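Removed: one protein chain of the complex. Kept in place: all other protein chains.
Naming follows writing order (A, B and C), and every chain is counted from residue 1.
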Amino acid sequence: MILAKIIGDVVSDHKISDYKGIKMLVVQPIDPDGSPNGKTFLAVDGVQAGVGDTVVILDEGGSARMLLEEPEIFTIRAVVAGIVDQIAMDGLE
Amino acid sequence: MILGRVLGTVVASRKSPRLEGGKFLLVEKIDPATMKGKKEYIVAIDGAGAGIHEIVFYATGSCGRYTDATEGKPSDATITAIVDAIEIDGDYVYNKATDA
Amino acid sequence: MILGMVTGTVVATQKADKVDGAKYLLINKCDEHGAVKNDFYVALDQVGAGHGDMVMMAQGSPNRQTERTTDRPIDASILGIIDLIGKGDVVAYKK
Partner (left out) sequence: MKLAKVVGTVVSTQKLECLEGIKLLLLQPLDEEQNEIGDVLVAMDPVQSGEGDVVFYESSKEAARAYNEWFQPGDVAIFGIVDHIDLEKE
């Protein structure tokens, strides 16, 4: 998984049926200190996350199907899997 | 598999129920030639019982789901081993017993 | 498969891979002439490769398709040792 910050929502009316009712978010990969690292991309929301949240993102199709409880959807890969409360390093938070 | 150093833990109380019970570790990739961090970070599920500061390697993609800790669970990066030693061109660049 | 030079070994006793007798090698990615790129991978050795060998390494889920690696968390393994790479009439690499 990678650390990322949610920086936007994506609205799409016209999309393939797999994506009906699914919330898409714009995410910015970040370093543990919160600074951006790498290009933004889109991820499907699996945990009711919102803009501003620091999250972990799973980027693997089979895992995405499990996480969304959607075994028949083969078109989703990157999913927001958890909202980060805390990162602990060397006793620091 | 990719070599990395465990920097810390990541706590996420709101997460997919499928991920309950997994320990999330923050891992920085390392360059084994210098043993320095590459400032590239991933969050991995711990499949090997790793601790902070340990050198580990992790499996990515769907392969990460094939450990006891991740069986039937979503994971795209799983720590599969704690490294005891790394040898390059005949020299030990890392030896856990003496470096740790 | 990517090309890589075997540059070292990685020793690990506490493992989750459940692969019997697994030997892990440190692979430095290289071009077809053997020039290394300082891009390192840890790979399961399936063919008895040794230090200085140029090898081909597979990445991702196809690595689970051998007898030893079925349902194991192996995302990189050495599938063969390179003897020769020919480009037209030119030999780019010879073991």
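Everything that follows uses one rule, which is that a contact is a pair of C-beta atoms (placed from the backbone, for glycine too) under 8 Å apart; a residue touches a chain by one contact, two chains touch by 3 or more.
The shown structure was predicted, so the numbers you read here are calculated from the model rather than taken from an experiment.
Within the whole complex, touches from the chain that is not shown fall on C. Residues 1-3, 29, 31-32, 37, 46-49, 56, 58-63, 65-66, 69, 77, 79-88, 92 are the ones on chain C that touch the missing chain.
We adopt the following convention: only the chains that are shown with their structure count from here on.
Per-chain Cα centroids separate chain B from chain C by 20 Å. If each chain is reduced to the centroid of its CA atoms, chain A and chain C end up 32 Å from each other. Residue positions of chain B touching 2 or more other chains: 61-62, 64-65.
Shared interface positions of chain A, defined as residues touching 2 or more other chains, are absent. Remark: chain C residues 7-17, 24, 26, 38, 40-44, 51, 60-61, 63-64, 71-76 touch chain B in the complex.
For chain B in complex with chain A, the residues that touch the partner chain are 7-16, 18-19, 24, 26, 39-45, 52, 61-62, 64-65, 72-77.
Taken in their complex, chain A has these residues touching chain B: 1-3, 31-32, 37, 46-48, 55-56, 58-64, 66-67, 79, 81-90.
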